[in-house]
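Here the complex is missing a single protein chain, while all its other protein chains stay put.
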Amino acid sequence: MEKNKVNMVAAPEGHVGEGFFATKLDQVVGLARANSLWPLPFATSCCGIEFMATMASHYDLARFGSERVSFSPRQADMLLVMGTISKKMAPILRQVYEQMSEPRWVIAVGACASSGGIFDTYSVLQGIDKVIPVDVYVPGCPPRPEQIVDGVMQLQELVKSESQRRRHSAEYKELLASYNIE
Amino acid sequence: MQQFKMGKVTLPADHRYYKYIEERHNEDGSELAILNLGPTHPATHGIFQNILLMDGERILDAEPTIGYIHRAFEKIAENRPFYQITPLTDRMNYCSSPINNMAWWMTLEKLLDIEVPKRAQYLRVIVMELARITDHLICNSILGVDTGAYTGFLYVFQFREKVYEIYEEICGARLTTNMGRIGGFERDWSPRAFELLDTFLKDFPVAWKEFEDLFTRNRIFIDRTVNVGAITPEMALDYGFTGPNLRAAGVDYDVRVAQPYSSYEDFEFNVPVGKSGDTYDRFCVRNAEVWESLSIIRQALDKMPEGNVFHADVPDYYLPPKEDVYHNMEALIYHFKIVMGEVPVPVAEVYQPVEGGNGELGFYLITDGSRTPYRLHFRRPSFIYYQAYPEMIKGAMLSDAIVILSSLNVIAGELDA
Amino acid sequence: MALESVDIQNKLQETFGDHVKYFRTEYDMFVLEADVDVVYNVIKFLKEEPSLNFSFLTDLCGVHYPDSNLNEQFCVVYHLHNWYENKRIRVKTFLNGTNPEVKSIVSLFNCANWMERETFDFYGINFDGHPNLVRILNMDEMTSFPMRKEFPMEDSGRTDKDDRFFGRTINNATI
Partner (left out) sequence: MQNSQIDFIPILMQVLLAVGFVALTIFGSSLLGPKRSSANKDKSFECGIESVGNARIPFSVKYFLVAILFVLFDVEVIFMYPWAVNFKEMGAEGLIKMGIFMVLLLIGFFYVIKKKALVWE
């Protein structure tokens, strides 16, 4: 997914004719999904405050279509796991992930969510990919708001290019089975 | 894929509310409800769970469960040399992390009785008061969000970005600052930091005045916060309250005044005290404290001693600058000894209290002469005063419980350190 | 009249005799040690005695000394603060190693409730008389006490950390 410099949400490639434009269904659905990702801010510690900075007026994640923050997993598309996830918190994170409606994506924001970060201790879950499948990892402790926005943009590229049949494909089922999420 | 053993998280059968689930009738036929103000809840602004026993809208009893981001700071601190513990301290109360860092450095300076030069002390006072402003700024604007006024948050958060820029000039990081060294700072403040500080001091008071006018005389805000979650001074003292929550109850205890550290005695500032200890008083005390902090910063800037010394001359604790290390032998030896942690540390116990964003933040350090502390205990104000939360919301409405929680400014990082 | 450490010491010694010992001043903090069975009364005395009036419990924490002799392996440290005279005091009491036990001071200070639960959670020190002595910060299913010196810090379930690079295996030659 090459990164074009200034993209005013470039139209997907397709056949342009006299007064009509034809493209693949995946592209259209992907474009719609990519620009309306509703985040579920699973903010536990310091990265949560950086997320507040990202949502505030200066860095404004709303420019990427994530204006409406949904705290219930039912209407959330993208689970932003920000901050340290302890072992006591793991079942809750997993429950929230399972109750999210498909299609769902996960961004592990910050070193603690991606790999346990500097807290290699008995009480911290060493990376949320031990519990739920993760799509994008954002490094940093805490990552700057630009990095969080860059993580969301990476996810938008993923969403744009996701095919309709991915969620029913064998690899996806096997990935979920490896986490024994049925 | 190594699978993580999963425990079931549910209300245990022997829980004292369990009997309410079966037979729980009320005189008007309605039933007591059990509501779980759980870990992932938008209103709790942190990760703690309260199981509320409620009769309709009124709360009869609450039971908090914490520890959802317990990261064993004290265990890590026992395995790290002294100068590597500062990244832990600023992840405790991450809304005002420079205060924690400076508190840790002051504990070490007290242990090794190092005399920090006046100018470095003044610089520390400025950065601590900036951190206090940002801490109160977040707490009051989130209290506004909880009573329905979202603009206050967006409007005032802009100035937290300005303070982030000042932090970046001083130590390169925005939130988890990891600032300072034993004896002072790692580098002198660049002129740009002072410029940013001056522009901040010029246009923040205007914005803060408007923020204050937005709330203090606002009819809805007054209805939602006046005598909500009121605490008496005796109850506050009994539950170990310190800081703005205690001063709102009418007790004027402030560590900066009771036990002045880092030359706080050179500045005159008065300690705002509330009357009735309710949420409105907590809001007003934090507002007034921001004005006090601004005046302290101005006084510190005026009385700043000349010259550009920014750290004490203690070579065997203070990392020598890199160019010295390459050129002369002693600096190389000192550098090596400090980095390998072979610094001479006495066998002693020391307790250093500091006025943090939420109250008295204390570092109790026991050393046994080795390169790591033998035991380091953090007196975390959020952990201590959060015990009073069930007591404060008994009989309150559910919407009041949310407002009380955000007025207490409980920071989850400090709660479960 | 400033409350001097000397007259605190005299008052305590005349009421508790030699159960209270090793008075000393460390870094502007007056420190004393009390025996286990008498520590509750010492703190009660410090709190209620009108002339001493240490009415604020600043902090309570546990310390583990594995290599000191058996009946001094655990230590509970109380920090009290007298706000009128602005005087701080640290009361230490040593507990026996096999089943550390001390009387809970929740009846004196409500804020000791969670502090004692945290100390129990970390060290397994039993505070009898505590209304609800249950783990507070760690998972409830956890059986061992993590802050004891012999408990390893790292997460045991970790597989990607190669011990050789952390100097844990003596001879790095064999894998």
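We call the chains A, B and C, going by the order they appear; numbering starts again at 1 in every chain.
As a convention for this text, contacts are C-beta pairs under 8 Å (C-beta built on N, C-alpha and C of every residue); 3 or more make two chains touch, one makes a residue touch a chain.
Remember, predicted model here, so these are calculated numbers, not experimental data.
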{"item": "Neighbouring shown chains of the undisplayed chain, as defined at the top", "value": "A, B"}
{"item": "Touching the absent chain when the full complex is considered, from B:Gln49, B:Thr225 or B:Ser262", "value": "B:Gln49"}
{"item": "Contacting the left-out chain in the complete assembly, out of B:His41, B:Lys118, B:Arg298 or B:Lys337", "value": "B:His41"}
{"item": "Positions on chain A where the hidden chain makes contact", "value": "25, 29, 72-74, 91-93, 95-96, 98-99, 101-103, 164, 167-168, 181-182"}
{"item": "Interface residues of chain B (partner: the chain not displayed)", "value": "8-11, 18, 21, 24, 26, 28-31, 33-34, 36-41, 49, 55-58, 397"}
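The working rule: only the chains that are shown with their structure count from here on.
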{"item": "Pair with more cross-chain C-beta pairs in contact, given A-C and B-C", "value": "B-C"}
{"item": "Inter-centroid spacing, chain B versus chain A (mean Cα positions, whole Å)", "value": "30"}
{"item": "Where chain A and chain C are represented by their mean Cα positions, the distance between them in whole Å", "value": "45"}
{"item": "Separation of chain B from chain C, taking each centre as the mean of its C-alpha atoms, in whole Å", "value": "24"}
{"item": "Touching two or more other chains - residues of chain C", "value": "137-139, 146, 151, 153, 157"}
{"item": "Multi-partner residues of chain A (at least 2 other chains)", "value": "87-88, 121-124"}
{"item": "Partner chain A, residues of chain C touching it in the complex", "value": "137-139, 146, 151-158, 161"}
{"item": "Of chain C, residues touching chain B in the complex", "value": "26-27, 29, 31, 55-59, 61, 63-64, 77, 79, 83, 86, 88, 90, 109-111, 113-115, 118, 122, 135-141, 146-147, 151, 153, 157, 159"}
{"item": "Contact footprint of chain C on chain B as seen in their complex", "value": "2, 4, 7, 66-67, 70, 72, 74-76, 78-79, 110-111, 237-240, 253, 258-259, 348-351, 353, 360, 362, 364, 366, 374-375, 377, 379, 383-388, 416"}
